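My questions will all concern the structure given below.
Note that one protein chain is taken out, while the other chains of the complex remain in position.
Up next, subunit A:
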């Protein structure tokens, strides 16, 4: 492409990204990523855009760069396909999931594989990261989501990254080869009273992870359009939109604070023996929610050792709990 055409795209992109001195630098970087995605995309992931112009036009309309590129690098080795409207994996999630992998590494072994359940799995980023980071044969992960698009994408992501897909809708169970980690995608509604049966879960699990929707309705309206207009509200909104009969009982003090899913998860852990006695519960939380989510876990479950882990930007981002023992944040991964 002629230099003048590229520089036109660069200017257009920079203007749309903001006014700061960073805008040009950001634009140049994004343009480079677009070229990379067009000419040498990660294996098995092709962006749906056909040209640089098309990509820039979409970006100018504030479409998230990850949907345009079609992929997100995640953890130390994953490349995840990323498509509207499935929630884009965030760096904060990558950070705590890597930390979790590093604390689980000590107990993960093919002799006794860890059974991992991820609720609201989206692209599958959390269970797939654990599959990729932990030794071969030491993980049997299940990822559940309410969205068909998410369930399909998570299965696709497992395959792209060479992780065996087992069971799931219309799929034969994978060979029970001890030498590989497996991922099972499941379509189910967490709020369904009969969730455990409908999802075909087989408790107990050694690790339960979740990045549930946690944005309060009031904040949702104020989100940047790149989030609000492009990503699935079902992955973001932590307050039930209508008072559906299936909605969990949320105490008045927690209404409209984006905490409904934490109450539901706590109830599942307590009521259904979902978590093994020495198991781990790790939940991502929104800005300012760590305290309350810690309380929900402490009161609603038998887990007594509760810690909050910070993200790289200084926010308390994950609540990690066990029945007893230590679940402090590792100093690095």
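Here is the rule we use: contacts are C-beta pairs under 8 Å (C-beta built on N, C-alpha and C of every residue); 3 or more make two chains touch, one makes a residue touch a chain; residues count from 1.
One rule holds for everything that comes next: contacts and distances are computed from a predicted model.
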- prompt: Just by its UniProt name, which of "Proteasome subunit beta", "V-type proton ATPase subunit a", "Release factor" or "Ribonuclease H2, subunit C" is the chain not shown in this complex?
  reply: "Release factor"
Field: Residue in contact with the excluded chain [from A:227, A:276 or A:307]
entry: A:227
- request: By the contact definition given up top, give the residues of subunit A that touch the hidden chain.
  value: 24, 28-29, 32-33, 64-66, 72-76, 87-88, 90-95, 98, 211, 213-215, 219, 223-224, 226-227, 230-231, 235-236, 284-287, 311-313, 315, 317, 331-333
